[in-house]
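One protein chain omitted, others in place.
Should a chain be cited, it is by its letter among A, B and C, assigned in written order, with residues numbered from 1 in that chain.
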Amino acid sequence: MKPETHLGQSPHRIVGLVDGIFAVAITLLVLELHVPELGREVTEAGLWDALVHLGPKLGMFASGFVVLGTLWIGHHFQFHYIRRSSRALLWINLVFLLVISSLPFGVALIGTYGAMRVACVFYGTTLVLAMTCLLIQWRYAAGPTRRLVDDDIPADVLAGLRNRVVMGMVAYGLGVLLAFISPTASVIDYAVTPLLYLLPARFDRHVRAEG
Amino acid sequence: MKPETHLGQSPHRIVGLVDGIFAVAITLLVLELHVPELGREVTEAGLWDALVHLGPKLGMFASGFVVLGTLWIGHHFQFHYIRRSSRALLWINLVFLLVISSLPFGVALIGTYGAMRVACVFYGTTLVLAMTCLLIQWRYAAGPTRRLVDDDIPADVLAGLRNRVVMGMVAYGLGVLLAFISPTASVIDYAVTPLLYLLPARFDRHVRAEG
Amino acid sequence: MKPETHLGQSPHRIVGLVDGIFAVAITLLVLELHVPELGREVTEAGLWDALVHLGPKLGMFASGFVVLGTLWIGHHFQFHYIRRSSRALLWINLVFLLVISSLPFGVALIGTYGAMRVACVFYGTTLVLAMTCLLIQWRYAAGPTRRLVDDDIPADVLAGLRNRVVMGMVAYGLGVLLAFISPTASVIDYAVTPLLYLLPARFDRHVRAEG
Partner (left out) sequence: MKPETHLGQSPHRIVGLVDGIFAVAITLLVLELHVPELGREVTEAGLWDALVHLGPKLGMFASGFVVLGTLWIGHHFQFHYIRRSSRALLWINLVFLLVISSLPFGVALIGTYGAMRVACVFYGTTLVLAMTCLLIQWRYAAGPTRRLVDDDIPADVLAGLRNRVVMGMVAYGLGVLLAFISPTASVIDYAVTPLLYLLPARFDRHVRAEG
C-alpha cells in the first residue's frame, strides 16, 4: 500500500481532472462579460448605464457559477467516500465532465435568451443530465454492492448523499416543466435550486466526525 | 524516501501538468459553440432552428471531448505503472502535450469542414501522432529494459497496455485512409474509435487487484 | 487515519479548485492584450508605436496579476493553518471564487475606462468584496471558537493573519473613496496596495519555524 507512488487507479487523478475542468468551466463564464465599447465620448452616466445594462448577464454569471459550484460540491462529497476506481468510473466521470464543460454554453444561452422557452428547456435538461450522472455514479459506487466505498460507512449516510442528488434532479426537472408555463419561473427555479444545498445535510455530521 | 517532500523526479508533477492541459484543452472545445445571434425579433421557432443547426457542432464537441478523454485515460493507465521519471520522459510528455493542445484546433477544423478530405486527413494524423507518443512513451518506460516500471508487474499486463495503444493507432490510421474514399466514413471512424475503449481490458483485473 | 485515501472533507480539494481558478483567472488577463493589427505596410516605427500604445493595458495586466497574486497568497496563508473542512467553508470559498473569477472583467474594465469614476468604484468594490470573503473565512475558521484550526497555534499568529486582511480591505476601500475625488489616485491606490504584502509579517517567523 504505497500511497504516494500509486497514482493510477486510486481516484486521485480523476479528482485532479474534474477539479481542473470545473476550474476552467467556471472561469470561462466570465468571458461572456464583455467590457462595453462606448467610444471616446464616454460619460460617467453612459458607463453606468452600460454596466446596469450588463446586470442580467452578471446575474446569470453568478447563477451559473453557483450551479457549477454546487455540482462540484456534490462530486466532492461523493469522492469523500469513493475509495477505489475502475474503468466504468472513469467513463461515468467522462460523461459527467462532457455535460459540465458544455455548461458555459448553456449559461451563455440562457443569459441571452432567458425569456425563451427553448433556452430554458435546453439549460434545464443539461442540469438534469449532470445530476443524473452524479446519481448513476453514486448508484454504481455506493449502491447495494458497495463497489467502491468502504463497508464501514453507515447505510443512511450513503442514502443521504443519494437523496441530495435526487433533490437537485427533481428541482431542475421542475424548472424544465415550468418553462412550458413561464420561462421566468423556470429561470428563478434554476437560480434558487443551488441554494437548497446551503441547507445542512444529516451526513455532514458523519463527514465531520471522520475528518 | 520522504514521499511528500519529493516533488521533483517522481512522475507526480508531469501528471499535474498533463491533467491541467487536458482540462483546459477539453474545456476550450466549448468555445467553438457560439450562442446564436438572432437579434430582437427572435421567435421560439427561430431559436429552436438555430440550436438544431448547431447540432453537428455539438456532435463534434462531444466527439472531440471523448477522443481527448480516452487519450487521457490511456495516459492515466500508463502512469499507473510508471514509477520514476527522467529527462527523456519529460520530453516525450512535452511532445505528447503539444499534440494534445493542438486538438481543439483540429476538432474545430473538422467541425467546420468535416466533409473535406483535407480536414479529415489533418485531424486523423493528429490523432495518430498522439497515439504514437503514447506508444513511444510506453516502449521507453515499459519496454524490454523496464526503465521506469517495477520488475514485479507481469509482462502480459505491460503488453496489454501496449496493445490498447496500437488498437487506437490502427483505428485512427484507418480513418486517415478512409478519408481518401469517403470523408463521412472517416468522421464516423473518428467518432467510433474512442468507444472501443469502453471494452474492458484484460489488465483491468490486474489494476483492480492492486488497488 | 489514511491520509492519502481521504480526499473529501480535508481542505485539499478546496485548495485544488481554488488554485485552478486562480491559475485560469490570472492567465485570462492576457486575453485582453491583443496583438495590434497593422496591415501589410507595417513599419518598425509603426509596430513600436502600437506596442507603446499598449503600455497602459500592459500596466493594468501586471497590476491585475499582482492583485490576484496577493489574494492567492492571502488564501494560501489561511489554509496553512486551516486543518479541517465543512459545508460552510465550501460555500465561503465558492463566494470568494465567484468574486475572483469576475476579476478579469474588472481588470479589463479599469484597463479601458481607468479615468472614469464608475469603473474605479466597480473594481475597488470587487477587491473589497474579495478581502471581505477572506476576513469572513478567517473569522469562521480561526475566530474565538477556532472551528477549523488547531489549538496549539498562538493567538497572536491568528490575529496577525487577520490584520493583514484588514489592511488590504482598508487600503482598497480607500481607493473606492478616492475615486470620487480623483480616478487617477484611485488607480494608483489599487496598484500600490498589493505591494504592501511584500512587507514581512510577524507571523512569517511562525510559519518558518513550523516548516
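Keep this in mind: a contact is a pair of C-beta atoms (placed from the backbone, for glycine too) under 8 Å apart; a residue touches a chain by one contact, two chains touch by 3 or more.
Predicted model only: the values in this text are computed from it and were never measured.
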- Message: For the chain not shown, which residue from B:W48, B:Y113 or B:Y140 touches it across the whole complex?
- Response: B:Y113
- Among C:F77, C:W138 or C:Y172, which one is in touch with the chain left out? C:F77
- Query: On chain C, what residues meet the omitted chain?
  - Reply: 3-4, 10-12, 15-16, 19-20, 22-24, 26-31, 33, 35, 38, 42, 44, 47-48, 51, 61-62, 65-66, 69, 72-73, 76-77, 79-81, 83, 198, 200-201, 204, 207-208, 210-211
- Over the whole complex, note the residues of chain B touching the chain we left out. 2-5, 7-10, 13, 16-17, 19-21, 23-25, 28, 31, 84-87, 90-91, 94, 97-98, 101-102, 104-105, 108-109, 112-113, 116-119, 122
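Basically, only the chains that are shown with their structure count from here on.
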- Message: Over half shared numbers or under half: where do the identical copies chain A and chain B land at their interface, same or different?
- Response: different
- Query: Between copies chain A and chain C, what's the superposition rotation on C-alpha atoms, in steps of 5 degrees?
  - Reply: 90
- So what's the Cα centroid distance for chain B and chain C, whole Å? 34
- Query: chain A to chain B: how many Å between their CA centres?
  - Reply: 24
- Item | Multi-partner residues of chain A (each touching 2 or more other chains) | 3-4, 10, 16, 19-20, 23-24, 28, 31
